[in-house]
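To start, the structure under review is shown below, and the notes come after it.
Apart from one protein chain that is not included, each protein chain of the complex appears where it belongs.
All chains are identified by letter, namely A, B and C, in their written order; residue positions are counted from 1 within each chain.
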Amino acid sequence: MFEIGPLLIQAFTYARQFLTTLGATPLQAVVGIKFLQTTLTISIILAIPLFLVYAERKISAFMQARLGPMHTGPWGLLQTPADTIKLLFKEDIVPQGADRLLHLLAVILAAAPVFVCFAPVPWGTGFPLINLDTGILFVFAVSGVSTLGILAAGWGSGNKFSMLGGLRGAAQMVSYEIPRALSVVPVVLFYSSLNLQTIATAQMERWHGWMPKWFIFYPGIGQIAFIVFLIASVAETNRIPFDIPEAESELVSGYHTEYSGMKFAFFFLAEYVYVFLSSALVTTLFLGGADGAAFLPSWMWFLGKTLLIVFLFLWFRWTFPRLRVDRLMQFCWQFLLPLALVNIVLTVGWMMCKTPSQDVLPTQAAIPSSEMHGSPDDAGLTKAVEK
Amino acid sequence: MIDPPLLNKAVVPASALDVFPTQAPEKGMFISLGPHHPSTHGVLRVAITTEGEIVTGAQPDIGYLHRATEKLAEKRTYPQIIVLTDRLDYLAAMTNNWSYCLAVEKMLNVAIPERADYLRMIVGELQRIASHCVFIGTYGIDIGAFTPFFYSFGRERERILDLFEELCGARLTYNYVRIGGVMADAPDGWLDKVKVFVKEMYAAADEYDKLLTYNPIFTDRTQGIGIMTSEVAKAWGVTGPNLRASGERADVRIDDPYGLYPRVKFDIPIGKNGDCWERYKCRVDEVRESLKIIEQALAQIQPGETMGKVAKYFRVPPGEGYGHLEAPRGDLGFYIISDGSPSPYRFHIRAPSFINLQVLQQLLKGWKVADVIAILGSIDIVLGEVDR
Amino acid sequence: MSSVNILALLQAKFPDIHPIPQPAGQTRGDEVYLDVPLARLAEAAHVLQSDPGLAFNFLSFVTAVDWKTHFETVYYLVSTTHRHKAVLKVKIENRTTPEVPTVTHVWPSADWQEREIWDLFGIRITGHYNLRRILLPDNWEGYPMRKDYVATPDRYD
Partner (left out) sequence: MTLPLGIFYALSALMIGFSLVVVTSRNLFRGAMCLTASMGFVAAFFALLGGDFLAASQLLIYVGGVMVLILFVVMFVQTPDLFRARQTSVRWIPALLLAGGVGALFIRAFCHIESPTELPVLQPTSTALGHLLLGDMAVPFEVISLVLLAALVGALVFGLERES
């Protein structure tokens, strides 16, 4: 049906030709198109938290025998825009003892990386912004930078409680990055590529016709990797049951106590975009990305699965109490990490027995020729690397 | 480093506790929790000295809600004081009134009609359930689970308050129990509504168990934390569910029976090692016991008089009297000395929350900062009763 | 353990403790009322708690009464093992600097209640480890629960 992916590609190719006719060199045309694609993607991503905040309030309300926002707009639909406008006009207070520059920088460091991480994520056929070869590694690298944002927020606010909250938050995020990365290693090993697009397309096949070959359906290794990645992602986004940094009851909402107005809004925006990013990763890695029956366009399949995982995140938040800090760290280092390592061993065992004859390391030729789109310089992708 | 279990076993002599930590110790940090802290259940300040994450000293600082109830009582006649007792433990006003009326009736030596006593018992147990519902909700929030609050506080307690509103017109400060009986008979159909509520409340209690009591993260946060042995509890005068959770079978309804409790059969939930989880579990089980009591009371109640022969304006013969009962938070008693005039000469309130709170000085030492909130919440205090 | 042999056990050790007769027309619970002289309070507390026959291991409450001519502190004791109760009354004659020894060494639950007596009555509790005002602000003058306390409100808004 109305697949948006290919339409966009044609649109961008026409735009590039139009730019070249205007006299721009091919390189400048490509940069211009990339700029256009980025603004398009960021505008979509900015719209997501608007919806997610409303969804969280409504879902939590239904789970708690109440109605949630009903007054602003029909069924409270205009609640989030109303909140954003309110926060826009709120006075932006910087505490007296705080380091002003750092106070502002912390917000940028916490919010900006999350948008960059969306580049390699494949929304549907022919849709990823950049068909990045080091897809998943790039995402982890850039999302690591937001930990700095929390530390800077903790230190920049100048008060003892937010400093404690910042330290705890950073410690939690750094220690949960490891099981998160290790839980992805089986997927990368299995499809022998870091590129999210190849991983997604490789899961398109079917077991004897109907059963989709998503990674989660591989008995044993699939489920373990899925669970470890999901738990680590919940911890990475600082949501209950891992929200020690802003544990309201103890540290009076941790590192973003001293933020108000639009800066406070950005912290929340970053959290919700981060939740959406983690769900998108879960969908791409374990649920076959945009793979789905033909009656729905591929990007709609992708969006549907991601929102399902987002619902899981919301569901966790309103049912689980909070873990104590040391139990949380102990859970990470003594349960999640060993489980992820064991899973890697299992995957290698599975791969060995699956193709005993073929040498485990795929030869160069076996690099899947990823779909061709985007600018001319991507043409180099198909050429196998001889060195 | 103080290792918590050892310290809580032996009763630390009061003199060994630190006086008042006001400045940061040389190594650790000084945290003043409250009085505007979201989880100290009202206006209570706890000054805590910590060494890293471990609490080395704690001294609750109270008095922010002191209204000199005992001084006011000396200027009021006996019936007027009932209104004062409503505001002591504002989450359990019925049992406050009842306890005060018990004390005065003991001094007046007046007989209570049977129907009034049954109504008092039904209303007292309903109040216990409502108070425990508040505890279950707020304790969930302390540990981080937001949803149980909307079920226990938002749904169950509201229904009890509606029942009370229908009975005596008020939702918080009832002064329904009067000296010599109760204000008015239950409106017709009210007892059936209570019967319906009791049936549904059983299901709600099981729901709390599923949602919170056996939730692995909740048990991980509360089991084995804030252990209070029964010696420590008795030494510090702790009463109510906190003492029973430490394995001590102490309940005023059994030890010093009042009203018509000898006519109803119910058992006392007892804990074993007195940690936060047991204190929480005892209260959830007590809700079920109260439901049993109400059922039996509903079965036995007969129509009849609801007000004994007490003059509107009476004097109490000179002498002293002490009446007490099992309030939701512990042994609530009123010690009254009368000099024959219409108002008492001396009026002292034995407030369970005030005495239970003392144990924090010893109980908090050696646990982590994250546990302070769990332990403080498990003691379940109400500041109106602490500060009087 | 009826009140008779509690009295017998106690008077064996402290001859000067004698029961308070029940005033006419006044019903009483099963507590035994004892009048303990000020000097004897500390030892009596130890004996009441440690003596196996008495075993008063639970102090329910402590309070004070201002009888205009003298002060009086009241201790309500309960034995959880023998299930009997006792009320000690200690008369304090000296009104200018009233003093009473502390019982926190025996029953720590008296800690805050004794601080409240000091805060509201001005009766100094000798030997208390942390004798400060508990309910009133630290800079409060006067002791409100005394009968002769004149409350002068500083404003009438």
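Some points to look at:
By our rule, a contact is a pair of C-beta atoms (placed from the backbone, for glycine too) under 8 Å apart; a residue touches a chain by one contact, two chains touch by 3 or more.
Keep in mind the model is a prediction, meaning the values are calculated, not measured.
The absent chain, not drawn in this view, touches the displayed chains A throughout the complex. Residue-wise, the contact with the chain that is not shown comes from A:140, picked out of A:51, A:140, A:264 or A:350. When the missing chain is restored to the complex, the residue among A:155, A:191 or A:259 that touches it is A:155.
Only one residue in the set A:163, A:187 or A:234 touches the chain that does not appear here, and it is A:163. With the whole complex as reference, residues 27-28, 31, 99, 101-102, 105, 132-134, 137-138, 140-142, 144-145, 147-148, 151-152, 154-155, 163, 166-167, 170-171, 174, 177, 193-195, 361, 364, 367, 377, 380-381, 383, 385, 387 of subunit A touch the missing chain.
The criterion applied here is as follows: only the chains that are shown with their structure count from here on.
Subunit A and subunit C have Cα centroids separated by 67 Å. The geometric centre of subunit B is 24 Å away from that of subunit C, both derived from CA atoms. The multi-chain contact residues of subunit B, meaning those touching 2 or more other chains, do not exist; every residue touches at most one other chain. Within subunit A, not a single residue touches two or more of the remaining chains. Residues 23, 25-29, 31, 57-61, 63, 65-66, 74, 76, 80, 83, 87, 104-105, 107-113, 120, 129-130, 132-137, 144-145 of subunit C are the ones that touch subunit B when the two sit in their complex.
Those residues of subunit A that touch subunit B in the complex are listed here as 60, 63-66, 160, 240-241, 243-244, 247-250, 252, 318-327. If you check the complex, the residues on subunit B that touch subunit A are 29, 37-39, 53, 140-147, 149-151, 154-155, 211-212, 215, 217-218, 220-221, 368-371, 373.
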